[in-house]
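Below is one structure, written out as structure tokens; comments come after it.
Only a portion of the chains appears, each positioned as in the full assembly.
First chain written, first letter: the chains are A, B and C, and each begins at residue 1.
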Amino acid sequence: MSNQNPVFIPGPTNIPDRLRLAMQVQTQDHRAPDFVEAFAPALEGVKKVFGSTEGQIVTFPSSGTGGWEAAITNTLSPGDKVLVARHGVFSHRWIDLCQRHNLDVHIIDCPWGTGAPADQFQSILAEDTAHEIRAVLVTHNETATGVRSDVGAIRAGIDAAGHPAMLMVDCVSSLASMPFEFDSWGVDIAVSGSQKGFMLATGMAILCVSPKALAAVDSARLTRTYFDFRDMMQANASGGFPYTPPLQLICGLKESLAMLFEEGLDNVYARHFRLAEGVRRAASAWDLSLVAQSPDLYSDTVSAIYVPDGFDSNALTDHAFNAYGVSFGIGLGQLNGKAFRIGHLGSLTDVMVLSGLATIEMAMVDLNYPIALGSGVAAAQEYFRENGSGRALAAA
Amino acid sequence: MSNQNPVFIPGPTNIPDRLRLAMQVQTQDHRAPDFVEAFAPALEGVKKVFGSTEGQIVTFPSSGTGGWEAAITNTLSPGDKVLVARHGVFSHRWIDLCQRHNLDVHIIDCPWGTGAPADQFQSILAEDTAHEIRAVLVTHNETATGVRSDVGAIRAGIDAAGHPAMLMVDCVSSLASMPFEFDSWGVDIAVSGSQKGFMLATGMAILCVSPKALAAVDSARLTRTYFDFRDMMQANASGGFPYTPPLQLICGLKESLAMLFEEGLDNVYARHFRLAEGVRRAASAWDLSLVAQSPDLYSDTVSAIYVPDGFDSNALTDHAFNAYGVSFGIGLGQLNGKAFRIGHLGSLTDVMVLSGLATIEMAMVDLNYPIALGSGVAAAQEYFRENGSGRALAAA
Amino acid sequence: MSNQNPVFIPGPTNIPDRLRLAMQVQTQDHRAPDFVEAFAPALEGVKKVFGSTEGQIVTFPSSGTGGWEAAITNTLSPGDKVLVARHGVFSHRWIDLCQRHNLDVHIIDCPWGTGAPADQFQSILAEDTAHEIRAVLVTHNETATGVRSDVGAIRAGIDAAGHPAMLMVDCVSSLASMPFEFDSWGVDIAVSGSQKGFMLATGMAILCVSPKALAAVDSARLTRTYFDFRDMMQANASGGFPYTPPLQLICGLKESLAMLFEEGLDNVYARHFRLAEGVRRAASAWDLSLVAQSPDLYSDTVSAIYVPDGFDSNALTDHAFNAYGVSFGIGLGQLNGKAFRIGHLGSLTDVMVLSGLATIEMAMVDLNYPIALGSGVAAAQEYFRENGSGRALAAA
């Protein structure tokens, strides 16, 4: 009966019933008019979630990794220079993908727990007077460390450097849970997916592309067919798809957007902040440190928490799963064994978060962590009750 | 998003995904051979859950109340005398039903919080030398008070009195969650339903009937057609149904039994005891009293808990629902306003129970109850971790 | 893979996906405000389907048979006289139910294939100057014979006789598929269920009760508790239920009504007429006779069709099931072996009906019936294409 418990991994997220039902559609003819009617409004809704009016939404049947590949192969050519910070597993993976596509990646290694360094980016770009750097790549929310980078500041740095580089942002684990401002941040390509803030099954990469990035597509010489923006955009324009569309996810996306807009994006963001803050209060009550080095960096979708010296975070997450049937995120990369992660995004309530905190407390005490049962729960309860849970807030 | 939280009402219970899917069957021809193949084994499995080898299982498309009506109308005649204790809303309702069917009900009013009095029953039966009392009716688990009566003791009393009365037991909210021993307790009719321990949707009354009770059917003169045992048994015998069967519930029942037997009935009972004990430890930590007057009476499926003097339990359950989206049981009858109830039966884990405890704690503190946040949770956590949750137990 | 084929039994009917999903709700607290919000509008919608503004809707968790029992036990007393025609299995069963409840049933035996005789009813009522007959019972749609009785004519006869008897109508297999006019036909109690025209799972009896019938409830002395109108109406009035409500069916009912009203009741009726007429054209092409003796009696929800002399209809339906995985209705009662039935009600399209006709043709030819493959299909195709199928009609 373990699947009765929520998961606390930072995605894929718990799928609400409403979306599971929406995705349970029978096959329909994707060349029939009905398909268009479902798909076009979904793309419009997604654009709103990205915070864009000028962007072009492009989706692919793939995971978010496919979205990264689409972003670079549609706009860059072999040997092109890109600028990226490496401060977690996901920024590392994007770098690796760029290198495998023969890009010239200028990597800034930052301590894990910090964000992408807007000032360093600015200096480097300012020095690049030949404008050889074609793109700056940023992981908005480093899922490995629970760090949110300041995309707006990075844009400001690019502009201050007077540099024409495109700004590409991975917002897979932040979009639809934390505020995202594609237009006002001057993002050129943002990459997300179906299985996090959209609360759907895995299988759809969701991108927003600026006019400037679109202008780069025809001259980009990295090879691509499956992930070619042009085929997808051309087919979508007439209500079609260049190959068989993921109908179930498209129907789910339509309903997901309805849920998000019914709750109100601002309320969705406020809920995620509240849930995250509750988790952070619990960590503080346990006297454990977040990997994220300062409050301005705290992610509202995932918290990476260091275990005390001498303890193994893998043993902790294994035990929570084996003894209590609850999944937490393990420490990834250099954090493996040193930190565990609590995902608190998607379809989650204060009540569900408390069950996660209560569980990890039991697991910690079972393993002789120096923490008191109920202490983290009480800290989160106190925060939740003073800061208005869902229904009370809605009624206010 | 409130439907992401579990309910903590004492039934209908949270339906596990596996059973929701099992009940989602398309219409099939109930006169076709497939139907028989699903139905007959389900009846056998149910018998096992009742703890019977000699009983006859009879089901009706109705709530448990219909099961009560079936029990009496099939075995009794107008004016027949029955003996019942009234110690909660549900025993009261069964009494009312008997009276409306023109039975002569000998009511023993007992304090709410106590169980059916085996000794008083014995005395009364011993005095009934004319054997005018045709049946003794017992509510195994009084859902209003969280009291479990000792059916075996009542049977012992009947036998000690040398009385031939039938023993009818309402086990709607206990069966498949707490041990039930139809045969060894000498029960003549036990009445349950689909929506509690079987974790299904509401809509099926499930009865077990002893050979002795069956022998009384033909001479019983209370009117019935829909609930007539004979029509149902005769139709079932050849794989049929006297009217349209509730196919979805029958398919669900088959799968519910599979789940129960996979976990093992003893493990199911142990889990319910553990969950209940966790709730009781929490109540104790809050310094609140159970309605059930002594440990031997504690129900493992529902705990009724008094609020402190000067507090209104309805305000508490309303607030928990409105502020946190979680449903608890209200106080019923004379307990209305004075007690709330935590249902802890069916498809429930330790982790889910902790979320309920954490929620009611927040609601209590919001309403200025003199309790400390996290205190009840910690008490339950301590009990759960020392007494082995599900998976750990299974692995042991 | 047989469950991919539609069933052609006259109920329970094929459940459309939309309703299967609507019924797949997780448990909610039926004492919470949400429940009221779902239930009250559903009752209003049902009233519209009955064609009533003055009636009171009462539902019970039971099959339609329970609805029959509710109708008589709430309005009649032991020994009361009722007038009924017996012209099929379902009118017979209702008679039996009345007799088992100690009513004095005046039975008019009519040939199977004819309807309830309005003129005979009128004569008998006219002769009953003492007004001893308390109710006239009519099976609107005899599912065994595929005969629709003229309820309006029966009301006219009652009125012409100046008789105060209540008019009770079984419309289980007609409501929401064929026109029903509760108010203008002067019906006092109409009994239906969830599993036919409402296209839901079995498990809810649905009644409409006139003010006149309601006025009879308090003095009615037949025993009932589960099926007592008063408990249900009183609880419903404040948004409650006297026992655990069938939440899944209530949610399904709300969605079913949405589907019916979106299509438009007149379009629903027109579709059923068209489907039925297609089946009748096929029967005619096969040179087989309907059991219903004249066109004014033809049911639009089920056609009972005689097999030729020397053939066994049970062998035919068995073979269709075993060889092709399709369920048809068997001949019931005196028609067993002599007729088979094609159910064409609920969620059914012209295309689905053609698959049923094609199947039974194959089965007939397999068993050496003197019919030509494709002949019935062609007759139905011709009718369907000339009389506008669903979408074309909708677009018109």
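The definition used in the following text is that contacts are C-beta pairs under 8 Å (C-beta built on N, C-alpha and C of every residue); 3 or more make two chains touch, one makes a residue touch a chain.
Given the structure is predicted, the values throughout are model-derived calculations rather than measurements.
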Total copies in the full complex, given that 3 are placed here: 4
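Convention: only the chains that are shown with their structure count from here on.
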Rotation angle superposing subunit A onto its copy subunit C by C-alpha atoms, nearest 5 degrees: 180
Self-contact between copies subunit A and subunit B, residue sets same or different by half: same
Central subunit by CA centre of mass proxy: B
Whole-Å gap separating subunit B and subunit C, where each centre is the average of the chain's CA atoms: 35
Computed distance of Cα centres, subunit B from subunit A, in Å: 45
Where subunit C touches two or more other chains, by residue: 24, 26
Touch list for subunit B against partner subunit A, complex: 1-6, 14, 16-17, 259, 263, 321-326, 347-352, 354-355, 358-359, 361-362, 365-366, 372-375, 377-378, 381-382, 384-385, 389-392, 395
Partner subunit C, residues of subunit A touching it in the complex: 17, 21, 24-26
Footprint of subunit C on subunit B - complex, ascending: 3, 7, 9, 11-15, 20, 23-24, 26-32, 60-66, 69, 96-97, 100-102, 193, 195, 201-203, 222-228, 242-249, 321, 327, 330
